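Heads up, one of the protein chains got dropped from this complex, but the rest are sitting where they should.
In order of appearance the chains are A, B and C, and numbering begins at 1 in each one.
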Amino acid sequence: MMGLGGLLGRVLDRPLSLGRAAPDDRAIADLCKALLTEAGEATGLSLAKTILARYASLDDEEKRDFFMTLARDMDVNAGAVHQTIDAYDSDPTRDTYRAYAAASEPPRQELIRRLNRVPGATARLVAMRADLLRLTDLSGRLGALDQDFRHLFSSWFNRGFLVLSPIDWRSPALILEKIIAYEAVHDIAGWDDLRRRLQPADRRCYGFFHPAMPDEPLIFVEVALTRGIPGSVQRLLSDKRDPITADEADTAVFYSISNCQSGLAGISFGNSLIKQVVEDLGRDLKGLKTFVTLSPIPGFMKWLGDQDVSADLSEPDTLRRLTATYLLDAKRGQGPLDPVARFHLGNGALVHAVHAEADISEKGRKQSAGAMVNYLYDPDRLAQNHEALATHGTIASSASVRSLAGAGRRLL
Amino acid sequence: MMGLGGLLGRVLDRPLSLGRAAPDDRAIADLCKALLTEAGEATGLSLAKTILARYASLDDEEKRDFFMTLARDMDVNAGAVHQTIDAYDSDPTRDTYRAYAAASEPPRQELIRRLNRVPGATARLVAMRADLLRLTDLSGRLGALDQDFRHLFSSWFNRGFLVLSPIDWRSPALILEKIIAYEAVHDIAGWDDLRRRLQPADRRCYGFFHPAMPDEPLIFVEVALTRGIPGSVQRLLSDKRDPITADEADTAVFYSISNCQSGLAGISFGNSLIKQVVEDLGRDLKGLKTFVTLSPIPGFMKWLGDQDVSADLSEPDTLRRLTATYLLDAKRGQGPLDPVARFHLGNGALVHAVHAEADISEKGRKQSAGAMVNYLYDPDRLAQNHEALATHGTIASSASVRSLAGAGRRLL
Amino acid sequence: MMGLGGLLGRVLDRPLSLGRAAPDDRAIADLCKALLTEAGEATGLSLAKTILARYASLDDEEKRDFFMTLARDMDVNAGAVHQTIDAYDSDPTRDTYRAYAAASEPPRQELIRRLNRVPGATARLVAMRADLLRLTDLSGRLGALDQDFRHLFSSWFNRGFLVLSPIDWRSPALILEKIIAYEAVHDIAGWDDLRRRLQPADRRCYGFFHPAMPDEPLIFVEVALTRGIPGSVQRLLSDKRDPITADEADTAVFYSISNCQSGLAGISFGNSLIKQVVEDLGRDLKGLKTFVTLSPIPGFMKWLGDQDVSADLSEPDTLRRLTATYLLDAKRGQGPLDPVARFHLGNGALVHAVHAEADISEKGRKQSAGAMVNYLYDPDRLAQNHEALATHGTIASSASVRSLAGAGRRLL
Partner (left out) sequence: MMGLGGLLGRVLDRPLSLGRAAPDDRAIADLCKALLTEAGEATGLSLAKTILARYASLDDEEKRDFFMTLARDMDVNAGAVHQTIDAYDSDPTRDTYRAYAAASEPPRQELIRRLNRVPGATARLVAMRADLLRLTDLSGRLGALDQDFRHLFSSWFNRGFLVLSPIDWRSPALILEKIIAYEAVHDIAGWDDLRRRLQPADRRCYGFFHPAMPDEPLIFVEVALTRGIPGSVQRLLSDKRDPITADEADTAVFYSISNCQSGLAGISFGNSLIKQVVEDLGRDLKGLKTFVTLSPIPGFMKWLGDQDVSADLSEPDTLRRLTATYLLDAKRGQGPLDPVARFHLGNGALVHAVHAEADISEKGRKQSAGAMVNYLYDPDRLAQNHEALATHGTIASSASVRSLAGAGRRLL
């Protein structure tokens, strides 16, 4: 946390001001072209700063125009691609490859890389893509531009560059206010509520950060340390519970995982985050034997509505049977239909248990009649579960869930 | 320094060990193919670790074979390129672009990105390219592979991701021993000599670091704070001088700049480094008015040998005239012939003064008869000097150097 | 902040657990005696921990008993003092002095020092003295015990051991919630209000910390950067103002200073804090020319009530005259009567200006009819102002305040 929120932040945030460029009244598109053609980094940095500042002052309509310019005027040149790939194919040398590599990539990728040279630019480029996603229709040419952003971000936000950092009550307020803002699963009502999630001895929170955006969590997961696997999120989060010490816990419960950056859509961090946290917790707390989620089942009620069935969901056994059936049987392609199931099972977890009366909030009742599910992360079985799902569409589950699902099938 | 050598280092270095993979006796090429085809990150990380470990155990011959496999079997597919660029060109949509993007990039780039997901992998991949440069002939296909490494590294080691850090006598010994090892201009004889370069109040050192390689400086520059512009490196470095306080200095002298990573060849950091240091020093020490180098002239004697001239180089005026002429007149393309001049003038510096008896070491005598040169970094003129050189081949210089060069021309 | 809230904290907080002492059911007074007589640190640390834990479980009555035991049973032995000082006086050697030093100090001082060996004990001992101050009458023997605490704390919390740290929106929430709790002058309503005091570019906050209590600010001062000297705290704190950049400011306004630890009563930090902040700000922001407070005048209305005068305080000029007279004329001993004036003038500041309608809060109206005062900290005059006050009772002031005070005298 320190290294990020503190030291690095101060180093990286410091804006360059070499060269004292005169105000530049060229159009932003012209500035971008100039940035690509002028070789010098002196001019380049100053140009890049001007472009980023100019972009920040655009309104939504002007941003759309700017994106369209990038999409159209800085696209790949098909003729050059044909020509250079032929040259390389017939005579594969360093020089023919260099020509091909230059031609095959649209110039806007190099533009984005050059903009990124400005200290602090990475967060602005992520915000730029968030604008693109928010403001435009991506099915056409602009989808190609988005693809370029995504390609670059995927390389820059490579797992090897991310830093896992605990987030706790010692973390900078600057970071914590973002945790309040970004929590997507179980709302955090304010600073007192946040403290209840972070400060007790049986709570943990971890986030991924990128060194060039030290004040911005990319994704974070909230963890409860418990004895036994919990079946109710309200009980789990109750401030009336007696917190246990970390050493007393045998189970780590991932009860909320939230992405923070809409501009990084499509770049997946959750899998790595959970696995890294499982590993770190397991090393630090030798008493932990079980790593499990307490997850919503957001697609259940909608799916049930599509089935021709009348069932009394206030009856816990009925509800548990039907959710088990939903989780094991309802598919989209080879994977599970439920989006949360898709994520955890795709990571190699298995469906471990289902609970009724587990989330009695309005949202919980609405999406799953109050039911929740534990996905179990067993380090020794993650790879094979994942493999079985990817190859054969097999959904891993516990014997008791399979039995419930069988009973549920008979209700349909 | 702290953030890097310390906190981040500990976070990033921690190796993942999820999944406890059984020893894998497939060939390294097969492992690489598996890494590209299997989707799962669980398996992926473990595979990537296996590949990196396997690579580390190869001998030079096997490394050559491995590189050739990457170059040949993971190359771009010309047919797919033709087909997908046509599809995109006739119907530019997100989907046609995605297909093109996938086809236009050789699979080995994705392989390198996936290898990089392992914590600590970046330094290994840089070392892998160093092997490639050391072991192979790059004129053919292997040059294409090298181009891919360089392309990725250029994106990963973008200026926006680098951290400028002071290096001083409080820095970790782990870093300092590398400064001793990498110093390329004026040898550092050992720890005592190093202390003389770092600890006195009139010495500074700065390096660029990448957060994923916190123990490895990428490039560093050594600075002396002086009153007036020095004309002798031996006097500048003499341990008999009386150090001045930083506040007394009016001049910052860049007397040595060293690249550290042969695996990052072709990715230029020096320009950014010097400019950032000029800016930081100028902000922290208000008394500094002049930023200047004290640089070798490595190509002078060779050039002079090619001229048809007999001159008494032990005569200081003669030597200064001829070096001035060399620096202003001897060209390669539009740029100066001398490699050090090429670097500084390309950055926008100008030839400010030349000195005889300035480097009386054996190396100094041999390459330039003991002459050295000051290149002046004037923040207000960097952009225009650079521009004039890039556009017209104009080499910026002081009036006195131009006058010397004129006198030197008459000696030729 | 980092070093304190973070690294040091973690190192220092780690509790020792060597020796695994069996539960000890002796009375706390007996444990204390044992701690003083048993030489061994192994036993000692464990005993000290037991004592601190036992103390924490006492109720107020039991704490009073415990304090009385310390006061009575661990007091200085007059006979031994007489005897050892005579021996030293007649034969001043190392050995006679050692005997005297041992006899002259009550054993409870050594007890407190031994308790302090336990990591984290310092904060507990400070809290113990806060209990003493809260629960007991200090005029008798318990006052002697309090004197011993104060003597030790005065040595431990010596200025040379304190760390000045900026407190800002990057500080740990753990620290920030204490700033909200301890603010004593102008209430902070919650986290949003706190952010308004910390985050804008024209706000600063600094606190003193002790390395052994890294999570506890000892005292903090809130600073506003302004153009010109402000005359209204409501305008100064208004969230409708346009924040200026730090470079635009010419004045630093200390508008609130709060002690945090009641257990450190009588140990003065404020003087050092203000002077250090004046120095640090002056070095970092070259534009700052004026360092001034905007202070309440808490004793004014009470003093005025004791004068035989009827004046219309809603008339700004009348109010300003009378407050000036109060500040310059009303004395307690040689010093000013007003407690805030006493503090700042004692530090060497001078009465620079008085303002009506400056604090229109209920509290402000009640204590000073809304008037406030600026005390000016002029680094070049602090020593002589202080000296003149200490020696001659001279209160330093500006000419305009003296003139107002003269006019005020005529109203009395």
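Keep this in mind: a contact is a pair of C-beta atoms (placed from the backbone, for glycine too) under 8 Å apart; a residue touches a chain by one contact, two chains touch by 3 or more.
None of these values were measured; they are calculated from a predicted model.
K.L.:
Who does the absent chain touch among those shown?
P.N.:
In the entire complex, chains touched by the missing one are B, C.
K.L.:
From the list B:T50, B:S171 or B:T226, pick the residue that touches the absent chain.
P.N.:
Looking across B:T50, B:S171 or B:T226, the contact with the absent chain belongs to B:S171.
K.L.:
Consider the whole complex, including the chain that is not shown, and state which of C:L31, C:M68, C:L164 or C:L285 touches that chain.
P.N.:
Counting the whole complex, the residue in contact with the absent chain is C:L164.
K.L.:
Touching the missing chain, which residues of subunit B?
P.N.:
Answer for subunit B: residues 1-2, 5-7, 9, 169-174, 176-177, 190-191, 195 touch the chain left out.
K.L.:
Using the touch rule from the top, list residues of subunit C that touch the missing partner.
P.N.:
2-4, 6-8, 11-12, 14, 16-21, 38-43, 45-46, 75-76, 78, 81-82, 85-86, 88-89, 92-95, 97-98, 100-101, 104-105, 113, 116-122, 138-144, 146-148, 151-152, 154-156, 158-161, 163-165, 211-212, 271-272, 275-276, 278-279, 347-348, 379-380, 382-383, 386-387, 390
The working rule: only the chains that are shown with their structure count from here on.
K.L.:
What topology does the chain touch graph have (line, ring, star, complete, other)?
P.N.:
line
K.L.:
When the CA atoms of subunit A are placed over those of subunit B, what is the turn angle between 0 and 180 degrees, to the nearest 5?
P.N.:
Going from subunit A to subunit B via C-alpha fit gives 180 degrees.
K.L.:
Would you mind checking which chain's C-alpha centre is most distant from the centre of subunit B?
P.N.:
If we average the C-alpha coordinates per chain, C ends up farthest from subunit B.
K.L.:
Can you tell me which chain is nearest the middle of the complex, judged by mean CA position?
P.N.:
A
K.L.:
Find the geometric centre of each of subunit A and subunit B from their Cα atoms only, then give the gap between the two centres in Å, rounded to an integer.
P.N.:
About 34 Å separates the centre of subunit A from that of subunit B.
K.L.:
Multi-chain contacts only, two chains or more: what residues does subunit B have there?
P.N.:
none
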